[in-house]
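A single protein chain has been removed from this complex, and every other one stays in its place.
Let's look at subunit A:
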Amino acid sequence: MALWNPYTTGYFNNPYEHLAECRTTEPMQIGIHKEWLLFNYKDVREVLRSPAFGVSKLSEYFAQKEPVILEKAACPFLAKGTKTWIMYLDGQDHVRIRTLADAAIRQFNFTPAIERAVAACFEKNKDAAELDVVDIATQIPMYIVEELMGVSGMCSYEQVKRFSHLLAVSQDLFVTKTTYREVNSEFEWAFSFFGELYRKAGANAEPHLLTFLQTVNKEEGFRLSDDEMISLITVIFMAALETTKDTMSVILYEVLKDPSLAVYIEQANEIEINILAEEFLRFASPLQYTVRVAHEDVEINGIRFPKGTRLFLCLASANRDAVVFDNPDTIVPNRKYNPHLSFGSGMHSCLGARVARNEIRSWLKPVTKHLLNYRLAENEPPNWQRTIFMRGLKSLKIERK
């Protein structure tokens, strides 16, 4: 059998071969880290939708661990910063905060913001002889986030990039105390930065997401404190930036490798683009794993999991399961049946799914058209992030044809 180990040679460049081996030889197994993993589509989906499972509690974990993670003089921000991160909440708190965030997000009109972001990014890069696809995939969501937050040139590109990336890394599987300490100091910065934006939001003439969050919280009686609202803003910010960057960079890599995809995109009508966007989401699986905890004793396929067992659900593997998807390792632009799990499923399914789909549908044609002038740089292989839960590129150099 293949024992799951993300440090198997070549995993970060291409995890799918290893995941396929795990799925076909031992689809429910205890991995190298001594915890359970599920690889089959059917099992992963079942656990995602089962009321017997909840999410892991990140903020509680931090509250318990802060004394051993942080140096004595440091102000603790880890538990506070993640307190209202929706994907780590269950029950009443989850429903309440999700409803609040959803109501605010729905008031924001994304389509023009996305179109402006794509245009601004092109304008900035129009004369470049060499580009990094990851920079494009970072700049576009960054412009969108600026509109969400109602500021432009919000702060240094590097600072935002570092903050957002560290927040994503902090949720990975193997994280050291040093990284958590860095995350803590980034949160300290974020509380002052987003705190100021949030407090000023009401006075802003042009309403944006922070204004909507503030109004919904006040007028519909949610009563989140300012700190809880800032925690929520950080998670929306991180989710908006990191997942978009990862998904976009992986999609563009595929488009640059296969010119027939670029041609397909150029000629596709609206419906064909929507179908292709779903296929790209399945293929890229930006969030590769998610964790669930048994709230009671549960049995799956004859294996009993006692209450409290953590299960690692491999979404990336489920999305390549041949039982559900024909030619799972190929991008099939007009795939007919595509119930992928890239946005999860059930209670915790991705809150930003609608926005994410909107984004891909809006940028796919214009960005592809722009990149037709470029090719992958010779002798510069793609550089993949060494993260396990989130998959994306660190850099991908392209040069003008």
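Just so it is clear, contacts are C-beta pairs under 8 Å (C-beta built on N, C-alpha and C of every residue); 3 or more make two chains touch, one makes a residue touch a chain; residues count from 1.
Operating definition for what follows: contacts and distances are computed from a predicted model.
Engineer: Out of "Transporter", "histidine kinase", "Binding-protein dependent transport system inner membrane protein" or "Acyl carrier protein", what name does the UniProt record list for the absent chain?
Structural biologist: UniProt protein name of the non-displayed chain: "Acyl carrier protein".
Engineer: Using the touch definition from the top, which of A:92, A:109, A:176 or A:379 touches the missing chain?
Structural biologist: A:176
Engineer: Just the residue numbers, please: which parts of subunit A touch the chain that's not shown?
Structural biologist: 5, 7, 32-34, 65, 68-69, 174-178
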